[in-house]
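Every protein chain but one is kept in place in this view of the complex.
Up next, subunit A:
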Amino acid sequence: MATQQTQLLARTLLTPAVALLFIWMIVPLALTIYFATLHYNLLDPGSETFVGLENFRYFLTDPAFLASLQNTLVLVGSVLAITILLGVPLALLLDQQVVGLSIVRLMVIAPFFVMPTVSALVWKNLLMHPVSGLFAWIAHLFGLPAIDWFNDAPLFSVILIVAWQWLPFATLILLTALQSLDEEQKEAAEMDGASAVSTFIYITLPHLARPITVVILIETIFLLTVFAEIFVTTGGGPGLQTTNIAFLIYSQALIQYDVGSASAGGLVAVVLANIVAFFLVRIVGRNLEA
């Protein structure tokens, strides 16, 4: 297979694709690094000057940075917890034989196909709206005052929306894993006298360790950069309560027009994402080893 000719051929044929990918990645990165060292404000074009690491100092000492870092971590952690803690029982339910299962499965999976912007708008205007929303109507039925979700619990509301979107993904991955669990193993546990709960704890849950790891890793990558849901619902507010790192960078660049500081923020975000990835792989990546 790997003779010298085939290796040469493979390299030659791969080169254009690899080169394109490389350029695609390196040009934006290089420009971002370049911009991060400039005083570059869109309101004052043509006045770019080299300022060294000044933008980084500005971004990192901004009180908004620590607040948004905390919001990012809370958002990622909460959504992960909700999707897995609800995803496992949901997957167990969907693994049962019931009438109309295919329709139920379709409905469970549907939220994943709704665009983040659309689902955020639906939640904001049809469900959580304090005057015309469904939740307010339900609260009135019980004689309770309506909750003004985005004012009273803004971060929690965003977490709810994002978790609703990602729950199907977790459920789907866990469901396929459940279906690959050897039937004879469950029967062996039954013969061994294990109750349903013991079978779940000793047989099913260890079997799910790997797919749960996959869910955590993939979701983390996407949850670190949640943007549309925040932009559409709260706009990062009230104050900084729902601003995460991605939204903070956006506001630096396109609300304050400070391209230099936004670029510095972008590079900080890259480093942060890598730190998170490093610890994640350390903590949960063990499960991926065969």
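Just so we're on the same page, a contact is a pair of C-beta atoms (placed from the backbone, for glycine too) under 8 Å apart; a residue touches a chain by one contact, two chains touch by 3 or more; residues count from 1.
In this section, contacts and distances are computed from a predicted model.
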From the list "NADH-quinone oxidoreductase subunit J", "ABC transporter ATP-binding protein", "Cation/acetate symporter ActP" or "Peptidase S1 and S6 chymotrypsin/Hap", give the UniProt name belonging to the chain omitted from this structure. "ABC transporter ATP-binding protein"
Taking the entire complex into account, which one of A:38, A:203, A:223 or A:262 touches the absent chain? A:203
Of A:70, A:185 or A:274, which sits in contact with the chain we cannot see? A:185
Touch rule applied to subunit A and the missing chain gives residues 182, 184-185, 187-195, 198, 202-203, 206-207, 209
